[in-house]
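Excluded from the complex is one protein chain; the other protein chains are retained at their positions.
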Amino acid sequence: MMSDNKTIEIQHENILLQQKKSNLSLRHATQSAFFTILWIGGIITVLILLAVTGYVIFQGFKAIDLQFLITPPRGGLSGEGGISTTIGTTLYLVLLTIAIATPLGVGAAIFLVEYASDNNISSRFLKGMIGFSHFGVETLAGIPSIIFGLFGYALFVSTMKFGFSLLSASLAGACLVLPVIIRTTEEALLAVPRSYREGSLALGATKWQTIRKVVLPASLPGIITGIILSVGRVVSETAVFYVTLGGSYRMPKSIMSSGRTMALHLYYLAMDTRAFEKAMGTGAILILSIILINLLINFLSRRLTAGLRGVQ
Amino acid sequence: METRRIVDRGVKYILFISAMISIVIVFLIALFIFREGVEAFNTVGVRTMLFGKVWRPGQEQYGILAMILGSILVTIGAIVLGVPLAIGGAIFLAEVAPEGIQAVVRPAIQLLAGIPSVVYGLFGMVVLVPLVRKIPVPGNSGFGLLAASIVLAVMILPTIASIAEDAIRAVPQSYRQGSLALGATHWQTIVNVIMPAARSGIIAAIILGVGRALGETMAMIMVIGNSVLMPSPMTNNPLTLFLRQARTLTGNIAVEISYATGVHESTLFATGVVLFVLIMVVNISARFVMRERQAIH
Partner (left out) sequence: MNNTKLETKNYSMNYGSFRALEDINMQIPEKQVTALIGPSGCGKSTFLRTFNRMNDLIPGVWIEGEVTMEGKDIFEIDVVNLRQQVGMVFQKPNPFPKSIFDNVAYGPRANGLTDRNALAELVEHSLRGAALWDEVKDDLDKSGLALSGGQQQRLCIARALAVEPSVILMDEPASALDPIATLRIEELIRELRENYTIVIVTHNMQQAARVSDFTGFFYTGESRTGKLIEFDLTRNIFTNPADKRTEDYITGRFG
């Protein structure tokens, strides 16, 4: 027994010695090697992304002048002219899409956040519907845009006979951005402290009064962030509008007119007329718009967090 | 007093209806795509469509196997090229980069995720395609799976990197501290504790990237060449497969929908059904992985 313990002890000492011999400098060298690789990888990633945007902006600015911005495309296969009408169409389409999607999306989010946790909703039916709705939002967020385009083409363009028009395109676009608005609004509502609601309800306000007077104002920057994100989506989307908007380069006269957004125009310029310089110009304007939109979002979200911190 | 109670109740119903809109849209999308596609499945036959190698609408040959392969091959190419960089970038940002660099790079990546796909496509046409054309293989036009894979890899890189970075950041500090306190190096901690703990989040990020790759349309049309032939190697070297022109499911829909009629139009909706099913499988598996991850923490 005694000797058994002894051998175990000796064996243990040997193992510990083995561990103590561990080569510290090798381990540090391994770390340095891999960290170097990670640095290189990180730099390459940034360079690639910079190269793409930098190239387009740099090349694009050769084509951009005031004339480019304020003259309409000359149409046909010439690729001549500017992009004024496509800027107009983009703005028109953005406004329409947002006007359709915002009330629906914000309303949906209010219901999902403010009423779903309600104790009054004990009915299994409603709980099931809320589950369905969440499933719907998640599914919509994952559907590729060309499917929205096909859907818009089948329902709005053909079945409802809206034709290739701003109306068809904005309805299809609204389906595309709906999950964006619902999700960001939900997040914004969830960030409003519970005490706000309780304070208002305790003063005898109804639920809707509480939401309208207290919850919505507090979550407004978050909701606006969602809307601006959607604006970005519409500005950069192409596939949906390629199959619903028609592609006329003229300024739309009504919501039943066909048109082309900047992104669509870029596609036509590159593919149909091979007018790459003009396409680069349009691309540069698109990138700048997206940068602007991102700056706005960063500014707003900083204000949102600062605001909530300030009142807490 | 009474009116505001009535308003309160009315508002609740209105909001309920808007809350249902998303599921209604999903239902409508499924309904319309399938309804329009069913004619093709009936007249052409599901098997003939899915496994048919020839797409010649003029002669009523509607096989989309070449497009299915095109979509899958270009996605594989994008994943192979993009994922290592994206994951490396995520580890770099979350663990290695100094805070100053993080503060600049993170919003830049967020920005790049929002750049229109046509811009990436344009860059591909003007810069990448001429480069690929320089590879000396007979018949190489520059347009094709390789150029498309590279463009797609760059496009999905920001998405995967930012989601993977979130997953790495979500690993509890206590794991990190526990490992360092045992005398593991930072690198050992990353490899042995942090990455395994973030694994499901990273897999979910990759799957979402796959979803985005499969669904990308315009940029693919611009650089892939849109040939409807079955992709095959151009020489004895099997890698020349990626120099072939091809067409994706998404591209097939977008290119032909504006002039297709009758059965031809229906087959495009059927193409949409195939794409829809593919994407749903991908998304559901992503959600499954995510849920598993929530169960662990």
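Note that the chains take the letters A and B in the order they are written out, and that residue 1 is the start of every chain.
To be clear about the criterion, contacts are C-beta pairs under 8 Å (C-beta built on N, C-alpha and C of every residue); 3 or more make two chains touch, one makes a residue touch a chain.
A quick note: this is a predicted structure, and the numbers were derived from the prediction, not measured.
Student: Please pick, from B:S141, B:Q188 or B:S285, the residue that touches the omitted chain in the full complex.
Tutor: Final answer for the missing-chain contact: B:Q188.
Student: Touch as defined at the start, partner being the missing chain; which of B:G45, B:G178 or B:P238 qualifies?
Tutor: B:G178
Student: State which residues belonging to chain A touch the missing partner chain.
Tutor: 11-12, 15-16, 18-24, 26-28
Student: Touching residues of chain B against the unshown chain: what are they?
Tutor: Here the touching residues of chain B are 99, 172, 174-175, 177-185, 188, 192-193, 196-197, 296.
In this section, only the chains that are shown with their structure count from here on.
Student: For chain B, which residues count as touching chain A in their complex?
Tutor: On the chain B side, the touching residues are 4-5, 7-8, 11-12, 14-16, 18-26, 28-29, 32-33, 35-36, 84-86, 88-89, 91-93, 96-97, 101, 105, 107-112, 114-123, 125-127, 154, 157-158, 161, 185-188, 211, 214-218, 221-222, 250, 253-254, 257-258, 268-269, 272, 275-276, 279-280, 282-283, 286-287.
Student: Name, in rising order, each residue of chain A that touches chain B in their complex.
Tutor: 27-28, 30-31, 34-35, 37-39, 41-42, 44-46, 48-49, 52-53, 55-56, 59, 103-105, 107-108, 110-112, 115, 126, 129-130, 132-133, 135-140, 142-151, 153-155, 159, 175, 178-179, 182, 206-209, 232, 235-239, 242-243, 263-264, 266-267, 270-271, 276, 279-280, 283, 286-287, 290-291, 293-294, 298
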